[in-house]
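Missing here is one protein chain; the remaining ones are kept as they sit in the complex.
Read from first to last, the chains carry the letters A and B; within each, the first residue is number 1.
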Amino acid sequence: MDKLGRPSSDEAPRLEVLGKPLPRIDARERVTGEAVYPADLMRPGMVQAKIKRSPHAHAIIKRIDTTRADALPGVVATVTAADFPELPIGTMIPMGETGYDMWMVAQINMARRKVHWVGQPIAAVAAVDPHVAEAALALIDVEYELLPTVPHLGVAMAPDAPVLHEHVFTKGVEPRPRAPSNVCSRTVISRGDATGALKNATATASVSVAVDTAHQGYLEPQVVLAEVDANGFATVWASTQGQFTTELMVGRMLDLPLSKLKVVPLEIGGGFGGKIAIHGEAVAVRLAQKCRRPVKLVFTREEVLQGGSGPAAGALIDIAVGADTDGKLTAIEGTYRVDAGGLPGMSPSLMMQASAALYQCPHLNLVGYDIVTNKPRTEAYRGPGGIQVAFAMEQAMDALSQKLGVDPLEFRKRNASVTGSTMPIGTPFPAIGLTTILECIGEHACWRDPLPEGRFPRGRGLALGYWRGTSMTSAAHITISGDGRPMITMGAVDISGTRTTMAQVVAEEFGLPLGDVHIQTADSKSAGYSDPAAGSRVARTTTAALVEASADALQQLRVRAALRLQCSPADLVYSSGRFSSRLAAGTSITLAELMQATLTEGAIVGRGTSSNLPLGVEIGAHVCDVEVDTDTGQVTVLRYTAFQDVGLALNPMAVEGQIEGSVVQGLGWALTEGFDYDADGRLRNASLLDYRLPTALDVPTIDAVIIETPVPGVPYGVRGVGEVPIVPVAGAVANAIARATGTRVWQMPMTPERVLNALRGRG
Amino acid sequence: MRMMITCTVNGEERTVLADTRDTLLGFLRERLGFTGTKEGCGNGNCGTCTVLMDGAAVNACLVLAQEASESEIVTIEGIADGDKLHPIQEALVAHGGTQCGFCTPGIVISAKALLDSNPDPSEAEIRHAVAGNLCRCTGYGKIVEAIAAAAAQRR
Partner (left out) sequence: MQDFEYHRPKSAAAAVEALCSGEARVLAGGTDLIPQLREGRRLARHLVDLKRIPELTAIVALPGGAISIGAAATLTSIAQHPSIAAHYPSIAQSARLVGSLQVQNRASLGGNICNAAPSADAVPPLICHEARATIAGRSGQREMAVGELFRGPGRTLLEADELLTAIILPPPPTRSAARYLRFTPRREMDIAIAGAGVWLSLDTRGSVAAARIVLASVGPTPMRAHAAEAALLGEQPSKALLIEAGRIAAGESQPISDTRGSADYRRELVSVLTKRALSDCCVQLKAEGAIA
């Protein structure tokens, strides 16, 4: 494959550094414990902050009084919402395709007048040590007027439901409703006549599923260290997926000009979408402004789970599908009710599209609702909404293939989207490798091997997954050091081995070994604006920015080399760190010689930005074998194989790592991870003992099968990688359970109790 | 209350002023600066705080600093021999067994405790040995592979 994504031919240069399964360049500091995460940083005079959180899910804050806390020896500052400028609803900052509403960000960081979930912050203290800060929290007096709790979607949608937000009127309904509602928006994606087509279908299948709110489960709790200097300049060391987004958010919340604020992203102990928005960064800065000492704020795990961070949305989803006598899909009908938590979320459009994208179908009617309840405001989690909708859609497709008596793989082959077929929003599909994936599965042992006999029923499930991903913008620059080596500064935070793969890109572009390239993630003052590391965009767009920056730097070097060698730039050939004359054999100069000779003539800075790169849509298909203990409902995953089209694997080991980790996260949500709220909106399982991430004993080794269908018009043809491998997981497991037992489980996670209830025909 | 605590960390005897309520984890991180040991939960549920205490892997968040007085502690900072990584560390690097890295110090310690007592573990034994160490990034496959490779290399 060449760098424009054309299949490799004899003339195209072979890749030397890219495409190789190289270890991460930052692995050694991880295995020795030297890698620095914000919690590891100490500053002289540093104090510790803690947040006071609401014990109620829905209440008016009548009064907050910090007098007693302020008087406690050792307390150096307290803050409440009164310490922040009030931001009107709809104060937007730019971020990606939709922007961010700062009114909501402010609510997530410090509630004003009203609380909408248990754990929402209402005050904070900074003290000389955590024990004093803890004691001070108990001395902050708060008076609440309790309001009725809306604990779940069922209550939220009831006609007489208590309304969370008086300013929310359902968007997307005509005429505009006259009363406020917990339903924030209605989104429709439709073509043809799905209802009619379902009526006329030879076979139909329908499922209704309920998915619990779940958590990204990053192992590093939210943490920030903030310091304000004598000039009022604030530095924030953060665990964030986006230093620029954090900077915009903190700046807006504090009305601080960005010339007075710098965000330094340190190592991040996992984010998966949950560390895009800020959760306390502005609070720490405000405390630091007040006490003029460095302030460290570290969340406990309980805070992370009990309202201190944004989990992933739960949902109620109904799907009906129909096919004709040839086993061709004729209709898909879907209703998606998404639980956004305590503040309005996003339109479910992307997840609705994702659910239907991989099937060619003439009649489509998808209706989605974004709904608020008294739970923490949800945030992104790896292909947000993808696994929830695929849990419903892939079960419906599997059930339909059963009704038709067609093998589930064959059914997918008959109906699979191909390059050029119509996407749910009406535009044609760019190049996709779904057909290749399905062929590949048919030939793979994971599909052909017979299921070995077990003590209990076993089954094999298949499910597809699609994620659109996004591109947004990335910036990077390359300076050339005095010894001729490229030094990369990029705006991308490294959440997935980005430094390694991006150093590989530049090594490839310069024809140098990987070890000759230096790379760093910039703080918010040292590179151009880049959107957060999210939406499977970073590797693709930063590759594009670095290909551009490399070309820019090499062009500047070429001009300089031509001057030194007294020839025309066009007469020079560049290869592996050396410019050579095409005309005079033996006339050449290495980058090291060139820079030594010309360093004082000025810096070489190659610049690159990428925006509006063509999408690198992600497609995967998973095959899963399970055994179901029909006495206890426990599901054991015996074997799991994930097929994915990645365009080009910049680093196959990193790609496998993304896929394997993603699948295991999916298995967690599929089987054991779900938030359990009581009727008062309090999370009953706010610990990692009862919120059960899979351990090494709960999952098999995941096999990742990489398929490469390059994206045209994208350097190296790279696709997004990190999001789609979570999408099919719950569907694949559910289909395997159904094949094993003849029973469909409609609740996710499919805990043993729920599986047993389904097997017994209860609940 | 404040008090002096003496213990041996990575072979060096240390005497430091601490709060009576400090956990061994807080003591190592905040008072001694051994920040390689992480806090993912503070409740014994995640294993990111795993250290060796008198040779046994323990959750430093469930131990009081005072309980460690007169004990020998080994943290992640004490595993490599200067620039020479321990075979478990080498293997985690080579096999892609570390991603965000937050679980990694704990995994290294648990794996060391395993290989010190069982030089030839099966896959099931390896998985059992790290079952108290959650990892959210890798899906465990490459970690298990790395520990098996380290065991093979040490034999």
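FYI, a residue touches a chain if its C-beta (ideal position, glycine included) is under 8 Å from a C-beta of that chain, and two chains touch if they have at least 3 such contacts.
Bear in mind the structure is a predicted one, so any value in this text is a computation, not a measurement.
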Among A:Lys20, A:His131 or A:His518, contact with the omitted chain is made only by A:His131
From A:Gly217, A:Pro294, A:Gly484 or A:Pro694, the answer for touching the chain not displayed is A:Pro694
Had the left-out chain been drawn, it would touch chain B at residues 1, 20-21, 23, 42-45, 47, 50, 53, 56-59, 62-64, 66-67, 110, 113, 128-129, 131-133
Where chain A meets the left-out chain, the residues are 131, 134, 631-632, 634, 671-672, 676, 684-685, 689-690, 692, 694-695, 697-698, 751-753, 756-757
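The criterion applied here is as follows: only the chains that are shown with their structure count from here on.
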Listed in rising order, chain B residues that touch chain A in their complex are 19, 21, 29-30, 33-43, 45-46, 48, 75-77, 79-80, 85, 88-89, 92-94, 96, 98-105, 108, 126-128, 130-145
Counting only contacts in the complex, chain A reaches chain B at residues 21, 23-24, 26-37, 39-40, 42, 129, 131, 216-221, 267-270, 272, 298, 300-301, 495-497, 653-654, 656-657, 660-665, 687-689, 693, 695-697, 699, 701-702
